[in-house]
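Missing here: one protein chain of the complex. Every other protein chain is in place.
Note that the chains take the letters A and B in the order they are written out, and that residue 1 is the start of every chain.
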Amino acid sequence: MIEYSYIIAFLPLLSYALIVFFFSKSNKMASGVAITAVLTSFVLSTIVLFEVLADHGPHIFEYEWISMPGLELPLSIYIDPLAAVMLMVVTIVSSCVHIYSIGYMHGDPRFPRFFSFLSLFTFSMLGLVISGTFFATFIFWELVGLTSYLLIGFWFEKKVAADAGKKAFITTKIGDLGFLAGLLILYAAAGTLNYEDIYHLIEHHQIPVIILSAAGILLFCGAVGKSAQFPLHVWLPDAMEGPTPVSALIHAATMVAAGVYLTARIMSIIVVSESAAITIAYIGGFTALMAASIGLVQNDIKRVLAYSTVSQLGYMILALGCGGYTAGTFHLMTHAFFKALLFLGAGSVIHAAHTNDIQEMGGLAKKMPITSKTFFIASLSIAGIFPLSGFWSKDEIFLSILEEGHIGLLILAIVVAGMTAFYMFRLCFLTFTGEPRNKEKYEHAHESPNTMTYPLIFLAILAVCAGWVGIPWLHHGYASFVYHHHPHHPHPNYMLMLIGTIVAVGGIYLAYLMYYKRSIDPVAMGARFKGIYTFLFNKWWFDELYMGTVIRFVYWFMEVLYRFDQGVIDWFVNFVGRFGLFNARFWQTFDVYVIDGAVNGAGIVTRWFAGGLRKIQTGAVQNYAFVVFLGVVLFILFRFM
Amino acid sequence: MDFPILTYMIFIPLAGMIVVMLLNKEAHTLIRYTSAFFSFVVFILSCILVANFDGSTAQLQFVERADWIPSLGITYYLGADGISVPMLFLTGMLSFLSIVASFNITNRVKEYFAFFLLLEVGMVGVFCALDFFLFYIFWEVMLVPMYFLIGIWGGPRKEYAAIKFFLYTLFGSVLMLVGIIALYFYTDPHTLSIPELIARNSMYGYTFQLIVFAAFFIGFAIKVPVWPFHTWLPDAHVEAPTAVSVILAGVLLKMGTYGLMRISYPMFPEAGVYYATPVALLGMIAIIYGAFVSMAQKDLKKLVAYSSVSHMGYCMLGLGALTTAGFAGCMFQMFSHGVLTGAMFLLVGVLYDRAHTREIAAFGGIGAKIPLYTGIFILFGMGSLGLPGLSGFVSEFMVFIGAFGSEYIATWIVVVSILGVVLTAGYILRMVQRVFLGPFNTRWEDLTEMNGRELFTVIPLAIFTIFIGVYPKPLVDMITASLDNVVRIVTG
Partner (left out) sequence: MATLEHYLILSAILFCIGVFGLLSRRNAVGILMSIELMFNSANINFVAFSKFINPDILTGQIFSVFVIAIAAAEAAVGLAIVVLLYRNFDIVNIDKINFMKW
């Protein structure tokens, strides 16, 4: 099967083509085809996973694409344990989201198109996962960006949605510049972009470390864009304008994790290059803290989750930067499940309550038992409560940071864990418990249909159990399957587990006091720390900062250049033209007045003389006679004197 | 192949023009279908040409040679290699599609199609002429119908645009003519055969090369157009009727880069190396500058026109690199830009026919009203911003890789050029958003979807965009040997 793993990716593409060309009018057929395709992919991925479990590989299959002197760009498939795990994650989450969307998108006039885009996304994402060269990764990387753009802007009649799509595309594209530059550097240095060849060259020290550092950091720029890390994180919260299943699939579980996936793929570089590793770790750590702090005070249910996603992605990046290949990818997997669950749960709430604002919700647990229970499970998981999956992966991350010796980053990570627990339970309590704050919306709320709740239940099971494959005591668990170079079995550090749990419980307890028991008034707290509150509420003013600097500069600069184009270059061209015309006029004048003037002048002078002379012909005969007489007299005088 | 296919390709449109001129000028439908038929024959011939072309060698193929004016050494010399075959194919296809797209012309139909066919004669001729005299004749033959096509069937400022185009290009041609004459008298025995002159390139002195290269370069650069010779382009594009814009962007601009590849570089290799950095620098400026200026445009067609400046900058960057990958990237970009921008102009024309305005701000949310049109437009928009899977990406990537690995130009030029990628995304998405997305502007309540004929003109282009983007191997195989040969000549 493994040599045909491209089929896994191409099935959704086939589904996309079928929907676009044949089923663009039929809701049933469109969703049917898309779900069949993704479920088949899921089954095939399972088979591949088992094959990889038997033989870790990597299994590489190469296809010629461009081949000319000085440029060899093959495409290849590279299936190693990480890819196999990612295939599972993507197909599982994608299947759940597909099924969920039947209910969520019910009645939307562009229902078939939605499913076609979902299929296209699944294709791109699976392609990205199985790519065996940085080049192919880049191709699919851009394609997932496109589908993300299309899906964020799915309800493009809303200006905010259209804006958000554009913002997402361009912001990630800025990161992709780095990716592209990194590719160029790598290609110039190594002459190939195949993972395997590059890993080989790095291991044999064929590429100077300085070049590797540059390439590594530049490639990581791509991850910064796609995984919404500081400073390019601003697009992800806005992307929540898209339909909620899209947020779950693309902007929580899979596409944004692509950055983490890419970072894992350059682990060889991170291991060699100290500077790249430090950069990655600190960017991840800072992002985790910043996003979590913003998440504390947001009121839009999806935005809180979005900031939580940014923060958790920061975690993974942090782990990878510390060399925690296993930890980072493990968290990637567990996070995919519980975050998808959280988003789908949030979608279910929004579907029922018709609002995103948690201040308008409250008490929904009674109306929506399944949604609220699964949401609580996911929240417990992300908070890192024993024995849910989040606990194990978070613990792995702490351990990998500790092993690398970054105590500062470790403390930061623990603080973030507490903040995570707090804002997640703030969200839970405000949404599901207490008195309904908007009676009208509460009355209309109802549990979602089965197509939406079944995926929730399925994901809830995964949110609980998926982490068990990585329990440290397990000998043939996750760590001995997905690893860099050689399996890494950290000794379970009970101290860290304890600290993590205490911090998480503390966060939950604080949220409980503030938003359930109401023994601490959140409004009063907000008023007391007004400066910090405003700062966080306005998301550290990143959007305003970018708006005021980069975007303003671009708009200003484009006007300047356009003016320059019209006023200088085109002016010069027109000037040459006008100068030619001026010359023409000048010489025309010269011709008319000087050259032709000379010709006419001769005539004019003659006439002028004649006009004077003819006056002497008076017509009076005596005048003539007198002149004759005078002539005779003069003749005589001159002749004879 | 004994069949003189190139001669047929050149003279069938001429025959078509004569036939069209003999028709009754009121018989509009007959005139339209007759000219479409003749251009379709050329298109079929170009397909046959592609099918019979052997890409494994840099040799000139389909060569035809006959004495013409023996006393001056002028011959009727035609031939094609990997540089010209893709361009001939592009010309055949775009001419046919443009003629179909011009079916809605109602004013002076007969003259219009006659001029169009004459234009095709010139275009095909330029791409297969191998004698300077012949080359120059075809080069000039193109100008005249173009002048009238813009000047008669154009927009409000058509006279200005037509004259600007004509004079600007003529200025370039004059410099080129000077170069040709210089070459003619420099060589002994005098010859005007391009392959012959290339074979003797070692005889040219260094200074001579530098000067004549510059003369040819300006002639070609105006056509490309290279910054800062580009300002005729937006005016000509905006004023020209849709189909003429397509030809202008799709084929005429390519003649500049074609000339550089066919003539300038192989003939003056040392000058090519000397000018590598300036050429790449001009490319870089065009990429960034064109993108910024596009972003500032308020007129849809002008935006596409300026995007051409930016896109042709990639060609120049690839040429400046003097590597096979860079040249191939340039070649790909020529083909891809021809397809993409041709399609963009067709689409803008479709919208203009319905809305009678091209002002971006006048639209908004029309994606909901005409989804098919929007889908196709976004496809080409994505191609133009270099989305993988579409042709633009392949060419950009090849140019970048070729330029980055080049020993002739500095790395920073490439790094700055890469910024163009995000700027392109910026202006394309901004335009897409302001025209198609957002709240629906009820002014366009009765906007209609594309009709069959309009779809017929863009679907082939869409297929090619995707095909080249997904599977570039056929085109790569076609051009590699010839380009490698050129690069070898230049870099020794």
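We adopt the following convention: a contact is a pair of C-beta atoms (placed from the backbone, for glycine too) under 8 Å apart; a residue touches a chain by one contact, two chains touch by 3 or more.
All values reported here derive from a predicted model rather than from experimental measurement.
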Open item on the list: I'd like the shown chains that the missing chain touches, ordered by label.
Closed with: A
Task: Residue touching the undisplayed chain, where the options are A:F22, A:W556, A:F572 or A:F626 - done: A:F626
Open item on the list: Considering the whole complex, not just the chains shown, which residues of chain A touch the missing one?
Closed with: 614-615, 617-622, 625-626, 629
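Note that only the chains that are shown with their structure count from here on.
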Task: Approximate Å spacing (C-alpha centroids) for the pair chain A, chain B - done: 33
Task: Complex contact set, residues of chain A against chain B - done: 64-71, 135, 138-140, 142-143, 146, 149, 153, 156-159, 162-163, 165-166, 169-170, 173-174, 176-177, 180-181, 184-185, 187-188, 554-555, 557-559, 561-562, 565, 569-570, 573, 577
- [ ] Name, in rising order, each residue of chain B that touches chain A in their complex.
- [x] 164, 167-168, 228, 230-232, 289, 292-293, 295-297, 323-325, 328, 365, 367-368, 382, 387-389, 393-394, 397-398, 400-402, 404-405, 414-415, 418-419, 421-423, 425-426, 429-430, 433, 436-440, 472-473, 476, 480, 483-484
